[in-house]
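One protein chain is absent from this view; the other protein chains keep their places.
For subunit A:
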Amino acid sequence: MRGKTNTKKIEKHHIEDMVGRIYMSLCVLLLIVIIVSMVYFVASKGIANFISGEVKLTDFLFGTKWAPEADTPSYGALPFISGSFLVTLLAALIASPLSICAALFMTEIVPGWGKKLLQPVIELLSGIPSVVYGFVGLSVIVPFLRDTFPGQGIGVAAGALVLSVMILPTITSVAADALASLPQNLKESSFALGATRWQTISRVILPTTMPAIMTGVVLGMARAFGEALAVQMVIGNAPFVPRSLFESASTLTSVITLSMGNTTMGSTINNALWSMALVLMLMTFVFVLLVRMLERRNKI
């Protein structure tokens, strides 16, 4: 009976199923093509200088002198690479404790209005355009640093502070979600044994959710590493390896946004900027891999 209907005509719901399947496959295919071609484009541009021999890879990665327009041009990207890593790490160091405390406050201390009021506020923070962050940094943080510390105020410290505020919502939301998804009676078991709230938070809640919280930290770092505009506005953009937190410096993103428009496609300097984009992309992959690893650990 069944075989008979199959040979006679294909039923309507089978057709629907097939159409849906084809549609989705096409979407996924398109996505994969876009991603692969982007990676290929950035990679091929990024390694062009090294293949043609115009810039040596080691000179690019470890050279401290960025002088593409000099008589003997040099393309050392270490100032930007170190600047990027420095602001990212500092921002994560500043933002993580604050975010974790904010998440704990929201979920553990005042779960009622914490969730209702603070959650939207935190989410709002992540919706503010980065140019606004940069502007606030330029008119508040930079003058403050200039008056308090030696130097012009612009520099790594200003960049890191602006970034730390920007990644605060990322880490806080991920941490708050992790804390909220903790089985309710795990906490109660600790209370039932006579542990205080602080003991419960420090010995049960935080250790249990730490891998998930670290996922948030890494996501925040990925955002900080890729952020261009706000950092560029406050960091000073001097192409030197930062020796002090209060001296003008640069990051990979800031030098790319500043220089890209002034170069011609295919020139050595243009390709050197692509190499930096490649470094940024590879670092993003590293961050994604880190998140994956942490999530796997979280499942145990």
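Simple rule for what comes next: a contact is a pair of C-beta atoms (placed from the backbone, for glycine too) under 8 Å apart; a residue touches a chain by one contact, two chains touch by 3 or more; residues count from 1.
Convention: contacts and distances are computed from a predicted model.
> Name the absent chain by its UniProt protein name; which of "Serine/threonine protein kinase", "Phosphate ABC transporter ATP-binding protein, PhoT family", "Electron transfer flavoprotein subunit alpha" or "YciI family protein" is it?
"Phosphate ABC transporter ATP-binding protein, PhoT family"
> One chain is left out of this view; which of A:25, A:148 or A:189 touches it in the full complex?
Within the whole complex, the residue contacting the unshown chain is A:189.
> Decide which residue listed in A:74, A:126, A:152 or A:199 touches the omitted chain of the complex.
Final answer for the missing-chain contact: A:199.
> At which residues does subunit A meet the chain that is not included here?
Missing-chain contacts on subunit A: residues 111-112, 183, 185-186, 188-196, 199, 203-204, 207-208, 300.
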